[in-house]
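Of the protein chains in this complex, all but one are displayed in their positions.
On to chain A.
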């Protein structure tokens, strides 16, 4: 209850900074950059491995926001707005670096790539480590857009409206992406449990 309150306060703080920034408050501008930089950098690196390129793109996003601040719709939550801008910009950068011959945007859009890993050193039981490894392996097999939705929803705490804004799709499509992913994971998990059942019970006996 208390921890959530802290997060709530943090969100409110960002919205407050966002409003002040849109009204031309330079201090709020810097404070918002500081508060959102890690998130933007981490998300950007999922599309482009080159960290300097990601940093450049983030810089461009903020400069553009500062320039256009009077025209920005302040009802869009700041995080969603920033992530959406960064995503578009990274895709545009990629497109530019391709020869004109390939003009189909879907061809040149770089995919979201995330590596999930389990902090094995913190997992005491061998059996749990095995299960965690299976789960991460399954996650890696999901299509890139489903991974992106899961990443934003479960690891960055964004709701489906924010994710819809960022991925430029309808909120219902976000729900569909997640549902498809979980349906698939569910089917595969049954298989994992039955295949590893014997192995797991062996571990159970030992521990």
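In the analysis below, a residue touches a chain if its C-beta (ideal position, glycine included) is under 8 Å from a C-beta of that chain, and two chains touch if they have at least 3 such contacts; residues count from 1.
Here, contacts and distances are computed from a predicted model.
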The chain missing from this complex carries, among "Cytochrome c oxidase subunit 2", "FecR protein", "ABC transporter permease subunit" or "Hydrogenase expression/formation protein HypE", the UniProt name "FecR protein"
From A:59, A:141, A:172 or A:195, the answer for touching the chain not displayed is A:59
Among A:131, A:158 or A:174, contact with the omitted chain is made only by A:131
Residue positions on chain A contacting the omitted chain are 1-7, 9-10, 13, 24, 26-27, 29-31, 33-35, 37-38, 41-42, 45, 51, 54-56, 58-60, 62-64, 66-67, 114-123, 125, 128, 131-132, 135-136, 139, 150-151, 154-155, 182, 185-186, 189-190, 193
